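All protein chains but one are shown at their positions in the complex.
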Amino acid sequence: MSVALREGVSEEVRATADRMAVFLSRFIRDGELVFHGVASPLPMAAIVMARNTHAPNLTYLNIPGGVDPKPPYLPGSTVARQLMEGALSYFTLTEIFDLSARGKLDLAFLGGAQIDARGDMNLSFIGDPAAPKVRLPGGAGSAHILPTAGRTVLWRTAHDARSFPERCDFVTASGNVEAVVTPLCIFEKADGRLRVNSIHQGVTPDALRAATGFDLGDLEHTPATPEPTPAERTALEAADPEGIRLREFV
Amino acid sequence: MSVALREGVSEEVRATADRMAVFLSRFIRDGELVFHGVASPLPMAAIVMARNTHAPNLTYLNIPGGVDPKPPYLPGSTVARQLMEGALSYFTLTEIFDLSARGKLDLAFLGGAQIDARGDMNLSFIGDPAAPKVRLPGGAGSAHILPTAGRTVLWRTAHDARSFPERCDFVTASGNVEAVVTPLCIFEKADGRLRVNSIHQGVTPDALRAATGFDLGDLEHTPATPEPTPAERTALEAADPEGIRLREFV
Amino acid sequence: MSGKIISLTQAAALVQDGDLLALGGNALTRIPAAFVRELARQRRENLCLVKTAGAYDVDLLCAAGAVAQTQTGYVGFENLFGLAPSYRRGVEEGRVQAVEHACSTVIAGLRASAYGLPSQPVAGLEGSDVAAHTGFRQVKDPYTGEPVYMVPGIRPKFAVLHVAYADAEGNARIEGGAFEDVLMSRAAESVILTAEHIEETAFFVEKPDRTAIPAFMVQAVVHAPGGARPGGCHPFYDIDEDAVGAYLDSASSAESLQTHLDSWVERDHAGSAAASGSVA
Partner (left out) sequence: MSGKIISLTQAAALVQDGDLLALGGNALTRIPAAFVRELARQRRENLCLVKTAGAYDVDLLCAAGAVAQTQTGYVGFENLFGLAPSYRRGVEEGRVQAVEHACSTVIAGLRASAYGLPSQPVAGLEGSDVAAHTGFRQVKDPYTGEPVYMVPGIRPKFAVLHVAYADAEGNARIEGGAFEDVLMSRAAESVILTAEHIEETAFFVEKPDRTAIPAFMVQAVVHAPGGARPGGCHPFYDIDEDAVGAYLDSASSAESLQTHLDSWVERDHAGSAAASGSVA
């Protein structure tokens, strides 16, 4: 499966997946309680990788409920039983919501089908919510986690004007968004609005503007996102040798 | 300990303890979910006994959380670990309150320091609650269980006018009281008031009246409580050979 | 050894058209898949489904036209296969009412029922359109004066849970992630179990702390080895991605869905036919 997956994607997609996983991992601080939810291969790879690099004392929480599991390999579903193997304790999703509600979840990674200029996200409806053009899967825990977790980092594997509009068709969740990682850039949220923090290597400001549905302001002095270091690449490859992170791109 | 206990109590006290345990057990219907709380040797003996007589399919719940335990012997504390031995599952006190709150607890046995004419009970304060003469232990779960359980049966090992007043000094709990078992009689609650359902053998109506702080109405046609049968006596002795039920009388 | 054990056919027949069902498991893990297929075979209609994160189970019942309403936080096939096609179509065409929840508000609604309350407060939701869209109301906390969202009680007729081990009375042990199954068992009026293995009661006495569902909550037990397939069930089998993909290929028409259901019928009934002595 994984060999087929690797063969099926271009070098460019592969580079994007690696970058995004590495960039997500950089937001993890050592010692933090870190959570990802359903449909989250990139954060899963990022967390496992961070534990083997700069954040050996993070505590890894997930939906199956394994606290600090040592998965034998990364599963294609991020709700699979491998995320309980080698765990020290079980801590259900219900407990994770409570933990976040009482202000003790440090960092959560959440995805969005749309992420808007305010850093709000939509996983519910495209079009009119009363008669949606697209019924999206739903926001899972995001409406709860975004406002209650200490910090959240969003990501989306597609960066285009529909995915990054001025305003979401429906705000599934809004809250303590620190940053958004995309294939083109890293946004940070400041004063209630997303600003480009850094642009990935090889991406021009104009290309970024064209791919974004909201105004990005002045990008002249925006730095380039530092490329994954050799050490980061090695750690990512060790964390996810089968390339499960590529699943987000096929 | 148990031998000493038996030697320390009179035949009369022993007979009262046996009666009360047997009379309590008669309220248990086969197949019911039955609960007792802290400080409840008589109900503990009554439940274990009933399982071996007329209610083999009861489910026995208690504070330590053992569902249907087979205690090797009855402990002096009714929150002791023996009440988990041989259990099929664990079900915490929190779960028992929830069970009762959602209307699924069939029967609970609860004690009271005072039980009044309305069938309300007091385990909180004697005297003025703001400056109590006696600080009682508190009602434990009774304020929750009495109004939510399907039926509750109260008991008290002392029957005197202070224990059975017209009105409690403080109503710790009020609710679905079916009956009250005392050393002298069995009350039932009808139309919001306790009535004497039966008087134990050897107790005169006048003695009962003198020992009760509220009006008992006409007792002329009140039947005698049927004495424990030989089968009941045998089952009780088998359930509690060490006489832990006598603990309520010393 | 009989007790509450009935066949899959009989157990699915306990469910009436229009019932509210909580489905155990999460995403593609430990889902009551055999039971859900049998509901589709029996052509149950107008079901309301409660789940934090659904996938094959919710989508298949939507494909079968069995669903009137869903109360879910997420329905999809993650990065394996993306959106849930029949759920999507059902909602977009107005046949399925998708009550928009966060997973935490599903949990709050189940908590309300489990705790005997009309509704349960929940943290979070600030800034989200979910509360207004779904109609979650606020109260003023009587101590702080803060507004608090309340989620109305969700009281399923049945929690349908696939477990690793059960006995004939309904004691059940889950292996691996329990997800919201335990809460669902408390919130529901009753519980239907499908189990990989039927064990003697002594199995539960040995490790009572592992009994997630006590027998007194359970109405029926079905022996359903492989009952979570094509989902995974720890420690017995993993998600079968090819089989999930085959379902998705079949979900586009009534005929191909029937072929899918037919292809599972023997496996789905194997355990309960053996246990009850009658083929469904």
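Letters are used for the chains, namely A, B and C, taken in the order the chains are written, and counting of residues starts over at 1 for each.
The definition used in the following text is that contacts are C-beta pairs under 8 Å (C-beta built on N, C-alpha and C of every residue); 3 or more make two chains touch, one makes a residue touch a chain.
The model shown is predicted, which means the values in this text are computed figures rather than measured ones.
J.: Which of the displayed chains are touched by the chain that has been omitted?
T.: Touched by the chain not displayed, across the whole complex: A, B, C.
J.: Among B:Ala173, B:Ile186 or B:Val203, single out the residue that touches the unshown chain.
T.: B:Ala173
J.: From the list B:Glu32, B:Asp106, B:Asp120 or B:Glu232, pick the residue that touches the absent chain.
T.: Of all options in B:Glu32, B:Asp106, B:Asp120 or B:Glu232, contact with the hidden chain holds for B:Asp120.
J.: Touching the left-out chain: which of A:Met20, A:Ala46 or A:Ala87?
T.: Checking each option in A:Met20, A:Ala46 or A:Ala87, the one touching the absent chain turns out to be A:Ala87.
J.: With the missing chain put back, one of C:Thr9, C:Thr52 or C:Gln120 would touch it. Which one?
T.: C:Gln120
J.: Taking the entire complex into account, which one of B:Pro71, B:Gly112, B:Gly141 or B:Pro228 touches the absent chain?
T.: B:Gly141
J.: Counting contacts across the full complex, list the positions on subunit A that touch the omitted chain.
T.: 33, 59, 66-67, 84, 86-91, 95, 98-103, 148
J.: By the contact criterion defined above, which parts of subunit B meet the unshown chain? Give residue numbers in ascending order.
T.: Interface with the chain not displayed, on the subunit B side: 1, 38-39, 41, 63-66, 75-81, 84, 90, 92-94, 97, 100-102, 120, 123-124, 129, 131-148, 170-175, 247-248.
J.: Considering the whole complex rather than only what is displayed, give the residues of subunit C touching the chain that is not shown.
T.: 115-123, 137-144, 146, 148, 150, 152, 209-210
Please note the rule applied: only the chains that are shown with their structure count from here on.
J.: Need the CA-centroid distance for the pair subunit A / subunit C, whole Å please.
T.: 28
J.: At what distance in angstrom does the C-alpha mean of subunit B lie from that of subunit A?
T.: 58
J.: At least two other chains touched by the same residue of subunit A: list those residues.
T.: none
J.: Where in subunit C do residues touch at least two different other chains?
T.: Touching at least two other chains: none.
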